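Missing here is one protein chain; the remaining ones are kept as they sit in the complex.
Our next item is chain A:
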Amino acid sequence: MRGVARARWVVCALSVALVASGCGGGGSSGGSGVVRASWGDPQNQLEPANTNEVQGGKVLDMIFRGLKRYDPRSGAAENMLADKIETSDQQNFTVTVKDGWTFSNGEKITSKSFVDAWNYAALVDNKQKNASFFAYVDGYDKVHPTSGTATAKTLSGLSVKDDRTFTVKLRTKFSTWPDTLGYVAYAPLPAAFFENHAAWLKKPVGNGPYLVDSYDKGSSMKLSKWDAYPGPDKAQNSGVELRVYTDNNTAYTDLQAGNLDLVDDIPSAQLKNVKNDLGDRYINQPAGIIQTLAFPMYDPAWSKSGLEKVRRGLSMAINRDQITDQIYRKTRTPATDWTSPALGDKGGYKAGLCGDACKYDATAAKKLIQDGGGLPGGRITLTSNVDTGSHRVWMDAVCNSINNALGNDRACTVNPIGTFADFRAQTTEQRMTNPFRSGWQMDYPLIQNFLQPLYYTDASSNYGKFSDPKFDNLVDEANAESSADKANAKFQDAEKILAEQMPAIPLWYQNGSAGYSERLSDVTLNPFSVPVYEQIKVG
């Protein structure tokens, strides 16, 4: 018996060397055809309008389909459940829902499934974190007042015409609004969601290509293919098993040992080995994420006139190429505007809009900063949370770059903050008096999503409180344009104002990275850096 056991170990060790297969038993459950993928514990409960981060978004992307869906490759918004969305004035929209769609529990999807879901999301009593997406709809201020209780239960801008049509009245003109409808917050919800909420949360029911088999909060979720799925993008595998990993290093090790098929976050320590370890089973492609350094424009020390020279100078003092090469090993790309290449031409991306201000030039940087009156207070501090994303490392590098350009070792220092929660609280309360990190992950692949929420006067995520009437005007005009191309051109004009004013320094575009085992093929990442699970083939 002992000899047998030992022989098995030897065979195992050998087979690991040949093909990475799992040995030792236990843990490697999941039948053939099931993709075993890494996962993180979703921060919030899994409701469409309450999920604003990637981990929960992964699941919702598998079990929900909305009116529109972003093409996993190009990012273009294409009709999914929508038959057509029509408008004559860019403000009143008539939505027609396709016939023949049902939820996986058999319930028919009608216009009411959407309207009820949207009303639920917008109502302040339901505390949905994505409620602000419905701020564009008429009547939002009644169901979601900034303080006090709601005076209405439903959005007055939504009304059901018949089983397949409903109308939406927006507060202002917003021509590209239909293209935002691929975001998960706009998903339809079955009656079961409202009738037995607790049970639904335990085992969510949707209308996507997968069904939730079991959900063990904090550790794993098993999904299987929904055979009767009516959509065109049926699952190519028999199911997905998501496993929560606290440490992406462990997930990577598990992938190497053959206990896991797909890792969608390669640990930074492994970036230099990943090509050797995985070869062409490593994906590194642009995702809709940008990192910037925002200035506290609410602080007169930073916003008085002439300081735009200092802000532009600081931007020119940063050697982006070197930092993205040395620290991130090309998993970040030096930014040349304030959006993301993941948008593509159709979404409004245009390289180089930042112009010279985003090109490294130490002498010009020094001159500009001196012309602008020097750094406020003689020195600056960069602030970011340092619990993830190698933020500490790049902040040090950026500071070094600035110090070298200015020839002053103490011009720039770093202020690391331990947790994201603390950092976010400080930026929200406007306690920053110096540049701070501002990252943005797009909700939908439109240039509007990178500009309006971040730089429009008093916009929801305008942490630096930047305000420029010319910029606001251009955004308003862009939203009123009837064609996407014209709208994009206006938004790009608005970006040129950012290049002059530099309320935030674009640092780099973030890539999505993933690695997978030899069992899988057809693995791709969508522009949101989430694996396109339904296309993955096993075996």
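The rule we apply is simple: a contact is a pair of C-beta atoms (placed from the backbone, for glycine too) under 8 Å apart; a residue touches a chain by one contact, two chains touch by 3 or more; residues count from 1.
What we mean here is this: contacts and distances are computed from a predicted model.
**Student:** UniProt name of the unshown chain, from "PqqD family protein", "ABC transporter permease", "Ion-translocating oxidoreductase complex subunit B" or "Amidohydrolase"?
**Tutor:** "ABC transporter permease"
**Student:** Who touches the missing chain here, A:Lys58, A:His144, A:Arg311 or A:Arg332?
**Tutor:** A:His144
**Student:** Touching the left-out chain: which of A:Lys275, A:Lys304, A:Arg424 or A:Lys537?
**Tutor:** Selected residue, touching the omitted chain: A:Arg424.
**Student:** Give the residue, chosen from A:Thr172, A:Ser219 or A:Gln326, that touches the chain omitted from the document.
**Tutor:** In the full complex, the listed residue that touches the missing chain is A:Ser219.
**Student:** By the contact definition given up top, give the residues of chain A that touch the hidden chain.
**Tutor:** Its contact residues with the unshown chain are 9, 12-13, 15-16, 21-24, 26-29, 41-45, 52-53, 124-125, 127-129, 131-132, 144-147, 201, 216-220, 243-247, 249-251, 253-254, 256-260, 387, 418-426, 428, 438-441, 453, 460-463.
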